[in-house]
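Here is the structure we will look at.
Removed from the display is one protein chain of the complex; every other protein chain stays in position.
Order of writing sets the labels: A and B. Residues in every chain begin at 1.
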Amino acid sequence: MANPNAVSGASTFKIISTIARNTFREAVRDRVLYNLVIFVLLITASAIFLGELTAGHEARTIVNLGLGAMLVFGAFISIFVGVSLVSKEIERRTIYAIFSKPIGRGEFIVGKYLGLCLTLLVNVLVMGIGVSLAILAVGGGSLALTIWGAIALLYLELAILTAVAILFSSFSSPALSALLTFFVFIIGNFTQSLKDFALTIGSSSGKLFFDVLYIILPNLSFYSFRTNAAHGELPSAALLGGAFLYAMVYIGILLTVTILIFKRRNFK
Amino acid sequence: MSYIIEIENLSKDYEVGFWKKKKVRALDDLTLNVEAGQIFGFLGGNGAGKTTTIKILMSLMFPTTGTARILGSDISDFKMHSRIGYCPENPYFYDYLKARELMNYFGELFGFDAAKRNRKTEELLTKVGLDEKDWNKQLRKFSKGMLQRVGLAQSLINEPEIVFLDEPMSGLDPIGRREIRELIAELREQGTTVFMSTHILSDIEALCDNVAILRGGKLAATGNLHELLTDSGEKQSFEITIKGGAAENLKDSIAGIAGAIFAAKPNGANINVLDENDIEKVLHATREAGGSLVSVQPVRQSLEEFFVKQTE
Partner (left out) sequence: MNKNFRQIVFSIALIAGGFALIFALSNFLERHISTLPKGFEDEDLSVQGANLKNYSLGFEGLLADWYWMKALQYLGKKFLDSKEDVSLENLTPLNPRLLYPYLDNATTLDPKFISVYEYGAVVLPAIDKEQAIKLTEKGIRDNPNNWRLRHYLGFIYWRLGNYQKAAEVYEEGAKITGAPLFMRQMAAKMNSDGGSRETARAIYRQMFEESEDRQTRENAALRLLRLDFLDEQEIIQKSLDDFKRKNNRCANNWREIMPFLQAAKIPDAQKIRVDNQANLIDRSGAAYLLNKEICRAELDAARTKIPLE
C-alpha cells in the first residue's frame, strides 16, 4: 500500500477553526463587508446633518440611529448569509469534496457557524467604532465608551439569530428559512408581551401553550439595551452575564438540533 | 484474500415528487468486492447508478438497505476518509478561492503543516497538467476541464490508499485525457487502488484490470476484463483488408460465404469472416477481382460490443 502509516487527520479544533476561517474569507470575498461602507456613510451623514434637526441632541440620536442601524445591518447578514451558509454548499456541491475528507458533519456546522460569527464580530466592531467616532465628533463624550455595553448585547443577539438561521436552513429552503428566521427575530423581540399575554388568558392549557412558546423562542428583548445606552447607561453585570449564558445555552441547543438533522441528510 | 472495498446488498431509493413521495430505485442489491492495488472500472449507461454508488461509499448519502466497508471500516466512519480520495462527477469547488488556496485549504483540513501543503499543492497541480499561470486564478474563472484537473489534484492531496474517481476524463481535451490516463497508471504503479467510473471505453481497455457493469441499478457483469471479453461465448472473427480491384464483383462473390460482412472503402474494402477456412476463399475472390491483400487480423470481441450487449 502507498502509505501503511495512514495520516491520522487534524484535530477537531483545528478542523473547526480552518472551516471558520474559510467561511470568513468567503464572506470577505463575496463582499459581505461592503455594507460597512454604507454604514459609515450613513453615520457620517447623520453626524453632519442631525445637529440641525435635534437641537443639540446629536449624540443621543446618533446612538439611537447608529445602534439601530447596526442591528438592522447585522440581522440582515445573520439572516441572509446564515441561511445560505450551508444550503449554498449543498446546492453548489462544494460539500462533496469536504465530506470525502475526514470531517464530521458536526465539525462542519460548528465551523461554518463560527465563521459567520467572526464575520459579524468584525462588522459589529467596525460599525461600533464608527458610531463611537461619530459621537466624539459631535461632542458626545463618554457616550462613545458606554455604548459598548449595548453593542456587546447586540452582538449576542446576532449570534443567536445566526444559529436560528442555520437551524432552519438545515431542513428547509433558503427562502423559507430566511422568512422563518425573520419571524423569530420579530417574535423574539415580543416574547415578553407573549408572556404577559399568557397571564391574561383564562384557560390553563392556553396559558401553558404560551409559556412553552416563551421558553422555546429566544427572548431577544433581553438584548435590546439601545434606548438605555442613549442615556449613557451601562448594562449591569447581572444582565450582561445572564444574557451571555442565555445566549451560549440557547446557541448550544440550536446547534445540537441542527447537527442532529444535518447528520441525517442525503446530499443528492 | 481480503478486499479493500466490500459492498454488500446495497440498495438506494430516491424519493421524488413534492407532496406524495414516490420511491425510485436507483441501486438494487449491489454486491461487489474490489481487491487492493488495481484499477477498477465501474461501468454502466447513463442513470445506471454509478454516481449513486460512489456517493453512498463517500457517506454523502445513506443506503436504503445494505452495508459497505472501505479499508475494513464501515462507510459511516469518516475518520477512514483520511486514507481515501474522491473526485466527484463534474466537480465544483469554492469559486472565490484560487486553485492554490483550495489545495492549501484541503491540506489544512487534513492537518498538514504549511510546508507539506505547499509541496503537495505544487506537485499535484503540475501532475494534473494545470498551467502554472492558472494556479493563482480564482476558480470561478476556470473552464470545465480545468476544474476537472483541480478535482483530481485535490483527491490525491493526502496520498490516499484508494481514490474514487467519478468520470475523471469528462471535460478533458485529448492531451489532457492522455495525461490523466498516465497519471492513473502511475498511481497503480505506486500501489494506490483506483476505483473509477467512466463512459470512455478505450480508457477502460487501456487501464482497467477488473470491471463491473451496472444496468438499471443492478450488477450486470463483473470480473477480469480480459476474461470477460474472451469467455463470453462469442466466436473470434477475422478482418481482411484489401486494396484495388473491382469492388462490385468482389461483393457478389463474398455474398456466398456464410457470415461474411463486406464493407467498401475508398479504393478497397474491409471484409469480416467468422471461419478461418473462409479466409482462403476471400483471398481467392480478391485475386480474381484484380485486388491485392493488405492485411489479415484476428479480432476479439470489442468492449464496446460487450458493453452494448450488457446494457441493452
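The criterion applied here is as follows: a residue touches a chain if its C-beta (ideal position, glycine included) is under 8 Å from a C-beta of that chain, and two chains touch if they have at least 3 such contacts.
Not measured: the values here are computed from a predicted model.
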item	value
Touching partners, among the displayed chains, of the absent chain	A
Omitted-chain contact residue, chosen from A:F80, A:F190 or A:F267	A:F190
Touching residues on chain A - with respect to the absent chain	53-57, 60-61, 63-65, 68, 71, 186, 189-190, 192-193, 214-216, 219, 221-228, 230-231, 233, 235-236, 238-239, 242-243, 245-246, 249-250, 252-253, 256-257, 260, 263
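Assume only the chains that are shown with their structure count from here on.
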item	value
Distance between chain centroids, defined by C-alpha means - chain A, chain B (Å)	48
Sites on chain B touched by chain A in the complex	14, 36-37, 55, 58-62, 78-86, 88, 91-97, 105-106, 108-111, 151, 154-155, 158-161, 164, 190-192
Complex interface listing, chain A residues touching chain B	1-3, 6-11, 14-15, 18-19, 22, 25-26, 29-30, 92-104, 264, 266-268
